[in-house]
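One chain of protein is taken out of this complex; the other chains stay put.
By letter and in written order, the chains are A and B; residue numbering begins at 1 in each of them.
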Amino acid sequence: MKSSKKVVTIGGGIAGMEASSFLAAMGYDVTLLEKAGELGGHLAKWEKLFPTMRLGKEVLNFLSQGIYENVKVLCNAFIERIDRELDDFRIYLADGKVLEANAILVTTGYDLFDARKKEEYGYGIYDNVITSADLEEFFSSGKEIRTASGKTPASVGFVHCVGSRDQKIGNVYCSKVCCVTAVKQSIELKEKLSDVKIFCFYMDMRMYGMHFEALYKEAQEKWGVQFIRGRVSEACENSDGSILVKVEDTLAGRPMRLTVDMLVLMVGFVPSEGTKKIGNMLNLEFGPNRFFKTRDQHVLTNVSNVKGVFFAGACTAPKEITHAITDARAAASTIASYLEQNSVEKRTI
Amino acid sequence: MINFGYTLPSDRQIVYDKNNRETATFLRSKEPTFNSCIQCGTCTATCSAACFTDFNFRKLLLLVNRGETFEIIQELQKCMLCGKCLLVCPRNVNTRNILLNLRLYYAF
Partner (left out) sequence: MRVQGKQNIWKEYQKEIADDKYFYVRSCVRQNFFPGSEVTFLRILREVLGKNIFEHPCHTTCTGIGYHGDIVPFDTLMTIVARQFSLMTESGFENFVPSCITSFGIYTEVLDTWEHFPEAEEKVRNYLKKATGREFKIPGNLAHASDIIYKFRKEIAAKSKFKLINRNTGMPLKVVEHIGCHYAKMFPDKGVGGAEYPYVLTGMVEEWGGEVIDYPERRHCCGFGFRQYLVQANRGYSLACSYKKFESMAPYKPDIIITNCPGCPMFLDRWQYVINEMEGKKYGENGQGIPVFTYEEVAGLVLGYNPWDIGLQMHQISCEPVLDKIGIPYDIESKYKV
């Protein structure tokens, strides 16, 4: 059933793609705007996914199958202005196009935390301090894992919670995916370099997802990854370029120092630049953590403070892929009930 | 040597790079669940010996893992091998086999 109602989705990552697919399947006229040259967002950069080690591109391929002719995709789209006319919107793009919308879905997602802000870890200064995204780039590109001087690392440390749960840099929330990503990447490193010694420095292991705990146990038991409870206080460079890590082994109650050839910083989520920009354009409310504030934390999780504007994905909070996909489908049905003025729309809390 | 009225105290840091982890390697080969410990402390909470001595099985496993094995022999003598820790461990760590193997390793 074709509808004359128009929905514009801003952001072509996981949530934007999946919500657009469902809205188009319901018969709406959907335009998906993406600022980059192609769809996929962060997903396109991750080789294997926790907890199953499925290839990221398989999920991307699945999501793409939903983007059929009813979804008009505009890549390299730069939004200049959004006007409101009664309950409808007019979206002006930099290339002169003007889009009309009866509802807008904001799926502007997250950016990775800029690890340079944690000065004490020396990212951008010490050659062998990298981020989880840099390590994933090794995996995706198929490049050999080497230190800056071209040596196969004999030991690698993973620092959890970089840019998360840290009042000092202004992010008090948990980014949810980093613990299990460290476990995933540890296992992948062990698969590639069987002799490498791996240390994970964590505050809590937040293995909340189904199968996460099993993956954690596999990392310990099968792969011998060492988990050390304590937040790294500083990383320093030794004269040979290896990294000296200072941490408290909180379970032994003593400070500890150890050398690793490579230190991987598990960078968390921060609201994306796009989230800030679109939020300001549409006068959307931000929560205390600078992600979008949803109308209600339990039941109106896709609804914004502006009538006709909805959210999905990591623009409201850090989410892993599974959650971003279910959130997108929820947003699609929320938008449909808004456009059709279904009775479920009239509930209050 | 001049007596300055003070000494140079040693460093309290665990210097992992210099520690000998042979015991941990041995244990891992004998009992793979040695590595599965998540340091929850259930073993120590239920431990018969821990009620009356400073025996701490959780910490023993941790220190063996870190290669801090200097005082391990005295520790091993405190365990009564009652098996309660085996009963409660949520990660199915074979605590009994670990302790028996440690005794074997240190030959008593």
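General observations
Everything that follows uses one rule, which is that a contact is a pair of C-beta atoms (placed from the backbone, for glycine too) under 8 Å apart; a residue touches a chain by one contact, two chains touch by 3 or more.
Remember, it's a predicted structure, so these values are computed and weren't measured experimentally.
Only one of A:W46, A:Y126 or A:F292 touches the absent chain when the whole complex is considered: A:Y126.
The chain omitted from view is touched by exactly one of B:I2, B:C51 or B:A107, namely B:I2.
Looking at chain A, the residues touching the absent chain are 116, 119-120, 122-127, 234, 236-239, 244. Where chain B meets the omitted chain, the residues involved are 1-2, 4-11.
Following the convention adopted for this analysis, only the chains that are shown with their structure count from here on.
Averaged Cα coordinates give chain A a centre that lies 39 Å from the centre of chain B. Of all the residues in chain B, the ones that touch chain A in their complex are 12-17, 28, 32-33, 35-39, 58-59, 62-63, 65-66, 68, 91. The part of chain A that touches chain B in the complex is made up of residues 205, 217, 220-221, 224, 226-227, 229, 249, 251-252, 254-259.
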